[in-house]
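The complex is shown incomplete by one protein chain, all other protein chains being positioned as in the whole.
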Amino acid sequence: MALSRNQLAQRVAQELNDGDYVNLGIGIPTLVPNFIPDGIEVMLQSENGLLGMGVFPTEENVDADLINAGKQTVTMVKGASLFSSAESFAMIRGGHVDLTVLGAFEVDVNGNIASYMIPGKLIKGMGGAMDLVAGADNIIVTMTHASKYGDSKLLTNCSLPLTGKGCIKKVLTDLAFIEIKNGKFHLLERAPGVSVEEIIKLTEGELVINGDVPEMQF
Amino acid sequence: MALSRNQLAQRVAQELNDGDYVNLGIGIPTLVPNFIPDGIEVMLQSENGLLGMGVFPTEENVDADLINAGKQTVTMVKGASLFSSAESFAMIRGGHVDLTVLGAFEVDVNGNIASYMIPGKLIKGMGGAMDLVAGADNIIVTMTHASKYGDSKLLTNCSLPLTGKGCIKKVLTDLAFIEIKNGKFHLLERAPGVSVEEIIKLTEGELVINGDVPEMQF
Amino acid sequence: MAGLDKLVTSYEAAMAGLEDNMTVISGGFGLCGIPENLIQEIYHKETKGLTIVSNNCGIEEYGLGILLSKRQIKKMVASYVGENGEFERQLMANELEVELTPQGTLAEKIRAGGAGIPAFYTATGVGTLVAEGKHHKIYNDREYILEEAIVGDFAIVKAWKADRHGNLVYRKTARNFNPMVATAGKITVVEVEELVEVGELDPDEIHTPGIYVDRLIVGTFEKRIEQRTVLTA
Partner (left out) sequence: MAGLDKLVTSYEAAMAGLEDNMTVISGGFGLCGIPENLIQEIYHKETKGLTIVSNNCGIEEYGLGILLSKRQIKKMVASYVGENGEFERQLMANELEVELTPQGTLAEKIRAGGAGIPAFYTATGVGTLVAEGKHHKIYNDREYILEEAIVGDFAIVKAWKADRHGNLVYRKTARNFNPMVATAGKITVVEVEELVEVGELDPDEIHTPGIYVDRLIVGTFEKRIEQRTVLTA
């Protein structure tokens, strides 16, 4: 069965290393903090100028001056720091963030990612996503494997304007955990109960399957 | 008679405008604060990261963590702020400092200045001087008009490695206050009791004299 | 206002000199830390043909969005359109010139403008529409593009506290773009919640030194929240 949003977040959380500084994009990535494994200490970076983002505030603690990059009211953890957007992107561009998790419309076999506009239909703007994908070594893209019409989002070539070129190495979808290397998708894990065939059917770009593909463990 | 160091500082101080942010170099410029006219409020910038430099400290208030760009122990005035060297030179390079006063070995008719090394003899390094002369619109160079051997320091072409090219418009020497424009020196004022002839004799670069040249007023 | 005292007492005085077709850089991220009353003043002045540089353009009825609705903006330089339907509509209908700029590049372009750096290289945007027409250069086997600085005729800033010299302190994530914006205006205008005595701010804790500030005004702020997310017990 396809992963739920919470399961996606939970699987991403398994990729965290103790001591990581992590930037979490809007959407599914914001659920990741709920699943941080025991014994793992991480700091969440919000590109609008906060390192050490905490949970949502209680009603009494809502502070208009304390939001995350999704414009949601948040809190700070102990050890948090605040800084300007220039400093924030110095961290990101300078490669100081250990892991970035973000959503996408499309990803292709060359590690290209498209996530900020659909010409003629929708323009969200790239926000900090272009900086994040250019700055981080370790990026996980989370998205559904295919659109609701069954169109694959894992392509030979992205069809939409790119957010970044050749920068994505890991994609977690509701069906599969995939690595990108040498111009191909490599199936690492499948969602519990999802068959390799199902994944092949919904993956437009070349997909390499090596032996038995394990199910994700939660 | 040639100006004393204090008189040089006093004449420079007359150039201050109310509300100016001012960077004062090592040497004579550091005496300027002693002569700030009544009713004129200025803030002194020290390029090692201090805006609002005050006088020297009393013995009890000496603080190794509070020095000026000449490495002298100083104090802060009310309203002072502290910042990094990058921020300090953002101010300087970005043209936010209203007036810069610094010393030199040589200045020439094209507004070139040499102040940081004498090949084979002396290398002090440029410190912040190259940034200061490139960043400020309004610069006053203070120096003696000639060396102790009588060699002019106001030249047709600087002979020493330059600190900056075409950036100097005002020079105050112990003999004269001179403006540089259109590739010539222009004599604006002479030190009390110093004759125009004396100044001409000690000025190697072309010197324009327009009518009666007034004496400096103190 | 004389000498180092930057305080003005009316919003009219704060924005005096703003003319049609000027460039205005604004601090703020979403609706957080925006100079809301300075924006209102521009709205009331009805200045037209403006180029606005700001990460977002507010929402339709609040923040910079009100200038969009009144058609005062000719061009937007921003990283994010989402959450403002009118912005997206004008953009898609080609009624508005838009220079979509990656957020970090935008922050750095404004910082560069204030710091006398006319241009810098960045890897952000390489291989995307953002890189089109820009100079490319390789450093250490990686491709970078050249991005130019932004300077505004006016910079409008929201800070938390200030003294009359214009020394500023921001609060939490309302800092965002404000410190860079403060450095990048030919005329920098700041509005704050609280005026303190000169000398009251710890020099080590001042975020923006007064040297960057031309005019200062004390305002009251609505501080609207865009996404009010709370913990439910």
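To keep things simple, chains are lettered A, B and C as they appear, and every chain counts its residues starting from 1.
What we mean here is this: contacts are C-beta pairs under 8 Å (C-beta built on N, C-alpha and C of every residue); 3 or more make two chains touch, one makes a residue touch a chain.
Computed from a predicted structure; not experimentally measured.
Student: Looking at the whole complex, which of B:49, B:79 or B:205 touches the chain that is not displayed?
Tutor: B:49
Student: For the chain not shown, which residue from B:10, B:88 or B:173 touches it across the whole complex?
Tutor: From the options B:10, B:88 or B:173, the contact with the absent chain belongs to B:88.
Student: Which of A:11, A:71, A:93 or A:165 touches the chain that is not shown?
Tutor: A:93
Student: Mind listing the chain C residues that contact the chain we can't see here?
Tutor: Per the touch rule, chain C residues meeting the hidden chain are 108, 112, 115-123, 137, 139-140, 142, 144, 148, 169-172, 175, 203-205.
Student: Touching the missing chain, which residues of chain B?
Tutor: 46-50, 55-59, 62-68, 70-74, 76, 82-86, 88-89, 92-93, 112, 120, 122-131, 134-135, 161-166
Student: Can you list where chain A touches the absent chain?
Tutor: Residues 18-19, 21, 40-43, 45, 51-52, 76, 78-83, 87, 89-97, 135 of chain A touch the chain that is not shown.
Following the convention adopted for this analysis, only the chains that are shown with their structure count from here on.
Student: Taking a step as a move to a touching chain, how many steps at least join chain A to chain B?
Tutor: 2
Student: Quick one: point me to the chain whose Cα centre is farthest from that of chain C.
Tutor: Farthest from chain C by mean C-alpha position: B.
Student: Measuring centre to centre with CA averages, how many angstrom lie between chain A and chain B?
Tutor: 55
Student: Please compute the C-alpha centroid of chain B, do the same for chain C, then give the distance between them in whole Å.
Tutor: That pair's centroid distance is 36 Å.
Student: How many angstrom between the C-alpha centroids of chain C and chain A?
Tutor: Chain centres of chain A and chain C, defined by C-alpha means, are spaced 28 Å apart.
Student: Specify, in ascending order, the residues of chain A that touch 2 or more different other chains.
Tutor: none
Student: Please list all residues of chain C that touch 2 or more other chains.
Tutor: Residues 111.
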